[in-house]
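A protein chain is absent from this complex, but the other protein chains hold their places.
Presenting chain A:
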Amino acid sequence: MATPAVQSFVEEKWQEAFKNLNRGEPGISGLMTISEAWRIASDFLRPRPLSEPRPRYNAHEIKAAFDMLAHTKLLYTVLENFLDDMHQQEYLIKQEVGEYMSRYEETDDPQVIAELVYRLVDWFNAWHPLAEYEFSSLPSIWRADDQNELSTSLGHIVTDHFTVAFHTHIYSILPPSFSRGFKALVSSTLPISYDDMSDSPSPDTFVWDSFFALGLVERYESLIASVCYEHIEDYIREVCAGQWSERMLADVRLWMDSRMLPWMRLPYARGAKDLNEATKMMSGVKSRFDYHICKVLCDLRTSEIFDIIIDFPDSKPALEDLKECLHRVDQRSILVASLRKANKKRLLHPGADTKDILAQYVSIIKCLRVIDPPGVLLYKVADPIRRYLRDRPDTIRCIVSDLVGDSENGTSLVDDNDPLVPLASRDVEDYTDSTWEPEPIDAGPDFRTNKPGDIISTLVSIYESKDLFVKELQVLLAQRLLNVKDGNYEKERRNIEILKVRFGEAALQVCEVMLRDMTDSRRTDQHVQSQKPSLLHPVIISRHFWPTLQTGTFILPQRLRAIQEDYSREYTAFKPDKKLVWLSHMGSVKIEVELQDRTLEVDVPPVSAAMVELFSERDRWSVDELIAQMGRIDRPSVMKGLLVLVDLGILKEEETDHYKLLEVAEEASADPGASRSAAMDELPGVQTAQQQQAEQMRVFWRFIEGMLTNLGALPLDRIQNMLKFAPGYDRNIEQLGMFMEAARREGMVVAKDGMWRLNR
């Protein structure tokens, strides 16, 4: 129950309100005017279907009505009322959107979305309270140019309220599939062709204006950005993939400036008055996209890196691009991982030739030096390659043969223009180096800088010591020297001189001796010949300085042996303290073969010459008979000797392993064997370092066998200690363990509780 006090209070308020609304007009005519003004204003504002025309009101009338409402402070109520109405009319828009979207889902045509957007803009304009009227006709309080600050802000408030409300409605109406359509629409406005620079883009400003009106740009900002990103990615993939012979980064940036930026001004620099202002507004966006360009290009090049390296040096521009990109985008570790993976997959497998691996390794060195001069990347990438190469048996051989320019295909790992420098000695810091720089930040603890450019040092440092190289070099040199027929050793001498610079004088002393042996033997031979002319011109080598030569002793025919013995005698007379040991199977013999219908003059290996001698006694021989006649000789050597003669048309294989002398030449049938001996013709029998090692291991095995026979089962360390009795034993216990393990697999020994014993 209201107390009288309350009652009077209410009454007082009522009066006050009434007075306010009636503004002192007689009776309630004031109220009536207000109510009329309210009707006009709310009818004017009421959202309607587009089909229904907005009632035409006299601008003056409207103004009067709004002024009236403003005076009575009812404007806010009108506004709220308007927003409520809008909410009620929302279904109209919803219906249409639904229609458009189902059409879009059928056709997938972004144009439908564009139409929808335009339609929504129509709605927006139709409902906009301030849309149709000139500013001047609006109530002064909604007019922006009014001096009254309150009214200025109020005008904005109305617009803002409306816009926010309208946007909210639209957002709630638009189905999820709209974003897909919107994205398609946005990309359809992008400059289409990638390379057509001529026609300046005519950006579809109208669509963008609509987007802004509907607030779609803000709402779908990330969507728009992703359209840009994808566009850039597509462009880079299309234009740059596989293009390594030119710098692409600058081109891409140019494209960005000339093609993408005008377009990007639409979403990102709206309202800029001139180009300068637009550029200023875009600077943040631009650098973001520039980063993206670098990242995409970096990703692309990273994925291509292996092939880029193969193409080096043609692909150098691509590497420089990559270098620049890596400066912006920190993806060095990704690059390393990617290259390591590619190497593992494509390079470091049994199918790859050691030569190719080395060539690629050298290319990698050069390429990564371009990208990263300090060599941190290189160190990380190279490690697995080096470890792999170390395990390959023929790595040294490949490197060495390359060092002496022996590679068959002519492409040398080493650039001839590289300055000759001694092998870089490691682990020596130069404390006086004024250009010293600290190690790069991502360098590992065991990172070691190599002097840039010295590829030979890098290759040689794959192995712990360079002795291995020298040994292999010796073997190679031996083969080459023995292969020289015309007595011209200049090339070898030059090689040795070059290598001396790298490996040092002392290491190559042995090679020096070998070279001198060759020239000395010629001098000696001249002397011996002057004493007593001989058909024989031997090469006399110092056994201690040469790698082990394959020993193959066969019994020379009497005539040849006599010549040898004569020569030996003369030699001993000339050098009484020395004795010749003949390696009869090496060298070559110039023979003249007289047959019934022809006379052949040919150079053949001694084995073949011996056979010719035998065939002169008898026309037919079987291989076994020949072996019996020639003494200690293995079957392959005999076959090789025979094939040489078969190729010369002197012999013919009648049936398997039986050969016949052709006194009368036979028409050479399209001879499939023509290349047989050529195929078998290899470098003279110098044992490779590998064979020597195997030979050594065989000696050690005898010792192991001996100790296990006599001492019973032994632990590995005892075996290792006992092996010091074996001359030249230099393996460590790990190597011995591996060897024993291999022997165990062969079933020669058994191991139990760490004790090894012979398997018997």
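FYI, contacts are C-beta pairs under 8 Å (C-beta built on N, C-alpha and C of every residue); 3 or more make two chains touch, one makes a residue touch a chain; residues count from 1.
Everything below uses one rule, namely that contacts and distances are computed from a predicted model.
The complex includes a chain that is not drawn, and of the options "Cytoplasmic tRNA 2-thiolation protein 2", "DNA primase large subunit", "UBC core domain-containing protein" or "Tubulin epsilon 1" the UniProt name matching it is "UBC core domain-containing protein". Where chain A meets the omitted chain, the residues involved are 699, 702-703, 705-707, 709-714, 718, 721-722, 724-727, 755, 757.
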